[in-house]
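A single protein chain has been omitted; all remaining protein chains appear in their positions.
Every chain is named by a letter (A and B) in the order it is written, and numbering of its residues begins at 1.
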Amino acid sequence: MSSRAALLPLLLGHLACSGSADVSTAPPSPLDGSWVATVVREPARFDALIGAADSPARPGWIALHKNAWAEATTTPGAPAKRANAELAVLHGVLADLSNDAWRSLGTTWEQRGTLPTDSVLPTLVALAAKDAGDSVSWARWQKVPQRADPAVDSRVAQHDAVRKGEASLVTAQSLGGVPLVEEPIPDGRRTFWDPMMHFTLAQAYGREIAEGYPADPLERMLFSGMIDPADSTPSGAWKKLGLAMPPTDDAEACREVVRGFDRQLDPWKVQLAATAPEAGKALLGDLRLVEGLRSRALVDWAVDALGTDQPRCALAFAEMALDHEHPRELTPLNSPTLYAVTAAANLRTGRTREALDALQVLVGPFPETTGLDETVGDLAVLQGLDRTGDSREQ
Amino acid sequence: MTRSWMLLTLALFALPATAANLRYAEDQAPAIVNPLFGSTMAEARVNELLFDGLYTDNQDLATTPALAASGELSPDKTEMTITLRDDVTWQDGKPFVANDVVFTIQAMQDKTTLSTEAGRAAFIKTATALDEHTVKLKFARPESRPEDKLLFKILPAHAFAGTSVKRTDGFRNKPVGTGPWELVKYNEDNSVSFTTNGSYRTPVGLSEMTMREVSDKNYQAKLLLYESLEALVRVLPRDLAMLQNNRKVELYPYQTNSWWYVGFNATHAPYDDVNVRKAMSALVDVPSLLAPVGTGDLLSGPFVKSSPYYNHDVNPVANDENAAETLFAAAGYTKVGGAWSKGGKPLTVRIAAHQSLESAQEVAINLQSQLQSAGLTVNVEFLDDAAWKGRVWREHDFDLILSQWTFDRNEDVREQFHSQGARNFTGYKNPEVDALLDKARDAADPFVRKTALREVHKRVHDDAPMVFLWTLDSYAAMSVKVKNVVIHPFYFFTFATGWQMK
Partner (left out) sequence: MTGPAPAPGLDEPEVVLPVSRRGARLLGAVAMRVAAFVATVLGAVLLVEVLLTLAPGDAIDLLPNGDELRVGLAAEWGLDKPLPERLVATLGRMARGDLGTSLTWRPGASVAELVADTGARSLLLLAPALLLGVALAVALGAWSARGGTRLLRLVQAVSVVPAFLAAYVLVMGINAATWALIERGAIARPDWFALPDTPSAVRTALAIGVLAVASGGLTEMHAACDAELRRLRAAPFVDAARARGAPTWPVILHNLVPPLADIAASRAAWLLGSLVVVEKLLLYSGAGAALWQACRLRDYPVAIGITLVAAIVVAGTRLVADLVRLAVDPRLRSAG
């Protein structure tokens, strides 16, 4: 089962509204049903949720707001669950990226006619194909001349254990950060990393939210990209906003969807600020709630587009979500998944070097992505062999 | 009287605006529109509008046929037979034929042409037209992917008297290409107007384009906001915030592998002493230099941080005055009265910076201040294009230079750090680095290349021919009226046939 196919139901099952509590009275704009409207119009509810300065819940919400998910998972209550859900999505996207990178690495090398025959590479490409749900490639790559390595077999067993629920998230997390295999060659050595890492992590994080996911709508939606608690997919929100996802991978049409969203969002923000109490206005400005909603919604749409094999749309959504004032940082507006989907969409549209730019942002805060960064880098190097480059000043 | 003035003022404002085509800005209008003689990026971009190559990049940045229909490489990789498209005409109506390809290659190689593009055809030994639409190329040595090198633009043989072409040839006044646009005219205000090539082989979304010369960078972003332009090829870092918050403008990030640096002139004393170079490197507070310029990544070597060649085990040089003092002492310098000197002569430094490098003035002045407060005498010069090329590239007449290198996606630093590199004007020489660069160039295994270049990063860092500063983010900006925008990271307009304007 591919990472995408496994992930979406897992996630949606937990994000779909299980209760009937609504967060506000029903005004005309669909955006008025959003958590932003609730927080701004009823700041006391927000304060009650976040808690006082010494409340144990507060650090978790603060971490969630600034997209510091790893930190949020160490705090009690709803923020930890929410962060685990985000991490499940993140690693799902990275798993897709990883599978694409390994597939391209294998096929590009093969097309050059210089695929090493004494390497563990074909095994790793096969494993990635299996995770991607491509049984044909899985079978084909197993037949390519290769070298068996016990380290690979041992690692596969570890992954299986985690995926079956026989080993924990902690075990999964321990698998990252170091190379899987190093094989010597006449002019140096090849270093290969784990192709199964992110799919396993996605499943492990997903299992963390199997129970105890927040029921309160505000707890479920705060700092998310959801417009309405009843929305389980972005298309629900689009319908309410009068938007429609283009059927083809048309980047311009997807940009137009975002512009349509902005045309509703901008005046609504002004109207919201005009009618909000002072405390609500302060939250709106200080926490950049509307900008955060926009960014996260666009990232959700990008992930969805990637899942329906519309990488150009995904890239359009991601580019329009990015806060260009801090283009290389994780901020309340620039989430890890934003960079992950940017990398994945770039790779899928053949822009390997651009994918590395986005991945680089994740390597520091997520050391388990080092292997993926190295693998995509290997692909970029492979694609550039035999090419001489150009340079200029300024 | 007052009422009359008001009415007059309103009358001025009441004149209706004319309809717009896609207008984009360049700092300087192209001097020559002839691919044989291009010397600026503005000229390269215009060539992209007017001319085609045998091959081009597709939107996935893979090499794809353009004027070529197909190509066949011989088993020994020394010959390529290219079948040309037979449905292409020049903008003057004449058919595109194999002789045009042969002519172009020969003109590029003709020593009397003095083409700036001669190097791009150097790998081709001979070009022969086998028939009207077939060309055979023979290469000087085996080529695995010759199509990657066949992106240079093709010229019409019938528009020239022979392969010896002069820069002053009248072709520049009325260039003829096979590209999607034709040059209509050079206007009095130095703008250039283009219109669609009616016989282009695919539909072209934009019927007109205008290149406007806006030499003052202060105006460029403003003109975009005022809807006097539709495209800015490159946005200054200081204009990013303003443009991002405007819903009528969209930002398109470039994948640029570019980094700023301070280079030492290792061809003369005292910068031929690695201790002096390292000492001065330790005196530079790089984060403070960057702060007023924008946001970026600090670097420790000649690659950007996201590069597969970047060696993350190597840290940027720390700003450490104590370390600098130790190194200066090792180089025989003493500090007398707060100033470093050797043999009674104070250490005086000349820093050359490029006038047109945005923010260079600020950085250079701050750098001067840092070095002076550490006991050096520092003079800063700002050089224009010709002075920079003459003093720095040709005469190596400098102590330190402040500049920036931009690489395409291949990130080939050989020319900058190989002792035989044509762009190694810092005079850096390390035989081991030469060997590593050669190994990387000839590698058939990506891991060999990656490992070799990461080692280059480390060695170059240790030898300190440069203080590596930072990489900055780079964007183009387009009006939202322009649809289907896909930008080529180097040539900008390669995919512009798909653009449309509302």
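In this text, contacts are C-beta pairs under 8 Å (C-beta built on N, C-alpha and C of every residue); 3 or more make two chains touch, one makes a residue touch a chain.
Just so we're clear, the structure is a prediction, and the values are computed from it rather than from any experiment.
K.L.:
For the chain that is not shown, enumerate the shown chains it touches in the whole assembly.
P.N.:
B
K.L.:
Touching the absent chain in the whole complex: find that residue among B:69, B:298, B:387 or B:435.
P.N.:
Missing-chain contact among the listed residues: B:387.
K.L.:
Which listed residue, B:125, B:138, B:185 or B:222, touches the chain dropped from view?
P.N.:
Selected residue, touching the omitted chain: B:222.
K.L.:
So which bits of subunit B touch the chain we can't see?
P.N.:
10, 12-18, 28, 31-32, 37, 39, 111-112, 114, 116, 118-119, 166-170, 172, 188-190, 212-216, 218-219, 222-223, 225-229, 383-391, 393-395, 397, 422
FYI, only the chains that are shown with their structure count from here on.
K.L.:
Can you work out the whole-Å distance between the CA centroids of subunit A and subunit B?
P.N.:
Whole-Å distance between the two chain centres: 34.
K.L.:
Would you tell me which residues of subunit B are touching subunit A in their complex?
P.N.:
Interface residues on the subunit B side: 41, 59-62, 144-145, 148, 240-241, 244, 247, 250-253, 255, 257, 295-297, 305-309, 354, 356-357, 403-416, 423, 439, 441, 443-452, 473, 475, 480, 483-486, 490.
K.L.:
Under the touch definition given earlier, write down the residues of subunit A that touch subunit B in their complex.
P.N.:
109, 112, 114, 116, 185, 187-191, 251-252, 255, 259, 262, 266, 319-320, 322-329, 349-351, 353-354, 356-357, 359-360, 374, 376-382, 384-394
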